[in-house]
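Only one protein chain is missing; all other protein chains are in place.
And then chain A:
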Amino acid sequence: MIKKTVANVREALEGVSDGMTFMLGGFGLCGIPENAIAQLVTLGIKDITCISNNAGVDDFGLGLLLQEHQIKKMISSYVGENDEFERQMLSGELEVELTPQGTLAEKCRAAQAGFPAFYTPAGYGTEVAEGKETREFDGKMYVLEPAYKADFSFVKAWKGDEAGNLIFKGTARNFNPCMCGAAKITVAEVEELLPAGSLDPNEIHIPGIFVQRIFQGVEYEKRIEQRTVRSRN
């Protein structure tokens, strides 16, 4: 067994520095790497490029990095629900690259799987395709999209073991598996870190080969963005 455990978030983020590109898992605030984000704030590194489907809310998720002006560029599919983001974007402080959600996921997965680029129909005929190579297959038009290149991936899983194997929970899975192994170094934080052999190999979502560092996360807030309920009557 190749051991991937590190003691804490400090060790897990060793080597991050100004100007790097990071992938961060999560959809809205669901399944975000809360510990890694907090540590990036503590480290105070600047000029980061973040590849993340969303940009958090004002006081949580990537919003915490925005408050400290640590992000130079956001690559996302949807960036609503964040006033500070809007202010920085409109003032030109923050560069924003909007990418269709499925294309964003696949650009991560392509990096993970060793594809330099792929053709997708998403965005053909729209401004997303401007300046990009297009090609017809079987009478339908497609846009060539390159894989992302990133220095670190920060992902959050439900359970993990010392070998870096991961299991996700519910819709907190989202972009996290696609980002594992898609950057030079993948850092996984988990709610429950277990000894090797504790997880059934049949039920592993992401094999440890895609993960370089794994640590036991602490104090998960797991904030709900839109609490919707129905009455019992």
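Methods note: a residue touches a chain if its C-beta (ideal position, glycine included) is under 8 Å from a C-beta of that chain, and two chains touch if they have at least 3 such contacts; residues count from 1.
Throughout what follows, contacts and distances are computed from a predicted model.
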Query: One chain of this complex is not shown here; going by its UniProt record, which of these names is it: "ABC transporter domain-containing protein", "3-oxoacid CoA-transferase subunit B", "Protein-export membrane protein SecF" or "Protein-arginine kinase"?
result: "3-oxoacid CoA-transferase subunit B"
- request: Quick one: say which of A:L98, A:A117 or A:V218 touches the chain that got left out.
  value: A:L98
- prompt: For the full complex, which residue in A:V6, A:M20, A:L43 or A:A122 touches the chain that was left out?
  reply: A:A122
Query: If the missing chain were put back, which residues of chain A would it touch?
result: 27-31, 53, 76-80, 86, 89-90, 98, 100-106, 108-109, 120-128, 158, 168-178, 205, 222-232
